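Below is one structure; the comments refer to it alone.
Here the complex is missing one protein chain, while the rest keep their positions.
Chains: A and B, in written order; residue numbering restarts at 1 for each.
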Amino acid sequence: MKRLVSMTVNGEEIELAIPPYRTLLDVLRNEGRLTGTKKGCDVGDCGACTVIMDGSPVNSCLVLGIEAEGATIETIEGQHAGPDLPHLIQEKFMDHGGAQCGFCTPGIIMMTKALLKENPNPTESEVRFAIAGNICRCTGYAKIVDAVLAAAEDLRKGRTL
Amino acid sequence: MRPFEYHEPKSLAEASALLCALGAGASIFAGGTDLLVEIKEELRSVSHVLNIKKIEGLDALSFDKAEGLSFGALVTARRIETDAAVLRHYPNLATAVSLLGSIQVRNRATVVGNICRASPSADTIPPLIADAATLSIHGPTGERSVAVEDFFTGPGRTVLKAGEIVTGVHVPPPAATSGKAYIKHGRRKAMELATVGVAVSLDRGRSGCDEIRIALGAVAATPIRARKAEALLRGRAIDPALLAEAAEAAMNESTPISNVRASAAYRRDMVGVLTRRAVGIALEARP
Partner (left out) sequence: MTIHQKPHTQDNLEDGKRQFSVVGKSVRRTDTFEKVTGLGKYSGDIELPGLLYGKMKRSDIAHALIKNIDVSKALALKGVKAVLTHRDVPRILHYGSPHPRSASCTRDQYILDDRVRYWGEGVAAVAAESEEIAEEALRLIHVEYEPLPAVFTVADALKPEAPLIHDNGLDKNNVMPPVVIRRGDVEKGFAEADLILENEYVLGRPVPGYMEPNVCACQWDGNGKLTIWSSTQTAFMVRGILAEVLGVPYNKVRVIVDHMGGGFGAKQDLFQHEFLCALLARQTGRPVRMEFTRKETFLGGRTRHSGKIRLKQGFKADGTITARHARIVLDGGAYGSHSPGVTTVGTSALTSLYRCENVDLEGRAIYTNTPIAGAFRGYGVVQTYFALDLQMDEAAERLGIDPAELRLRNAVRTGDLAPSDHPVVGHGLEACIRRGLDEVDWKAARAATAAQPGGVKRRGWGIGCEMHGSSAYPGIKEQGNAIVKMNEDGTVTLLTGTAGLGTGAHTALSQIVAEEIGIPFSAVQVVTGDTDIVPWDIGAFASHTTYMGGRAAQIAAAEVRRQVLEQAAPLLEAAPEKLAIREGIIHVEGANRSISLKEVVSPKRGMPAAQIVGVGTYSPTKSYSFAAHFAEVEVDTETGEVAVLQVVPVHDLGKVIHPIAAAGQIEGGIQQGIGHTLSEDYVIDLTNGRSLNPSFVDYKMPLSMDMPPIRTIILEAAPDPGGPFGAKGVGEDPIIAIGPAITNAIYDAIGIRFRHYPITPEQVLNALRAKQKEAA
């Protein structure tokens, strides 16, 4: 008993037939063919599946796909402007070594975007608090924090998210 | 995830009727952050999910100096955490909520859901017990109100009867000279299940401690009051020796278990340390 669900993903309205027990994460990855959002634990412990839903960062593994009816979803694939045109936050992650294996990166970038929208001038501890639910096992977080703070600094110089 | 049927009741009456009709395999879905994990990990057999987000009136949050704080079953943890009134008047609740999972989880999880899950280690429950909060419950036979303190009957078990739904929480207004604190003990600074949680709510009043309530999480089958510790402190000028005595009493009131997270002995020890520290913070706090 699939249901038709329509949502706006990265600015594009899509309609998908999905069973009610499928998570938004699985819907995005399978039916939506957007595999940039990662499944690291599937139970809300790691943050790799973070997307922005109606303006708020959520673990898409803990959202049912059918709940996204009418919702606006932002995923990692919708952030850059084109080939070689990274989003400000992506640019900083590239230049500061914020991504190593990259599996946690889409989730952390989406979380960073949500943070900077709310608080464009975060302290280091505010950054660490904001990404507390995003597990990175490669970097020790130092370079991720560097990247987020560098993005915030560029925001202060007039760049936009 | 094991397949289930999905329902979107439009009213409390409809939700309640569905719960009654569908029986034990039916579960209320609000934030989903616990429920979906329990279904995925096969900790719970759920054949019907009732999403109550389409029911109007459950997402209100209000604070009034005379009336206190009220919020509905759909109010998320993150909304409580960032609400100016909560931050100012209920710092114990604000702290506890900010320690629940991640921001992503808190954007979905509801405080009422955290309560209804009835985990002995739930972060939001001790401050609500300490603040003498009550729950509004809608059921097939009407409405009733239950103190948070009296809501739990065991791990994962509550006084809710068939067809009953918790619709909101009411927290009494803080006294002019109130002091509140919550301290959580875990191995990490975030993404933790409390090994011990201690909440304190007191009114310094004239004596320095006219009234005090202490609630302990993760050290008994349900969150509990440390009544003997409270009695030692109530109406007394608190000095370090008295505080140590009260901490000792709180330790003796707890009946923790040992598991992979911590041993019973260590949990009991931490009840002592954290009770002392939390009362200390609450005594210092100035709203």
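Here, contacts are C-beta pairs under 8 Å (C-beta built on N, C-alpha and C of every residue); 3 or more make two chains touch, one makes a residue touch a chain.
Quick caveat: nothing in here was measured; it's all calculated off a predicted structure.
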item	value
Identified contact with the non-displayed chain, of A:55, A:70, A:120 or A:140	A:140
Option from A:27, A:46, A:114 or A:150 whose C-beta touches the chain left out	A:46
Touch list for chain B against the chain that is not drawn	1-3, 41, 185, 187-193, 260-263, 265-266, 269-270, 273
In chain A, positions touching the absent partner	19, 21, 26, 29, 33-43, 45-46, 48, 75-77, 79-80, 84, 86, 90, 93-106, 109, 125, 127-129, 131-132, 134-145
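The rule is short, and it goes like this: only the chains that are shown with their structure count from here on.
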item	value
Chain A-chain B separation of Cα centroids, rounded to whole Å	30
Residue ranges of chain B touching chain A (in the complex, touch as defined)	1-6, 29, 32-33, 36-37, 39-41, 49, 51, 53, 78, 101-105, 107-108, 189-191
Touching residues (chain side chain A, partner chain B) in the complex	1, 19-23, 42-45, 47, 50, 56-59, 61-64, 66-67, 111, 114, 129-130, 132-134
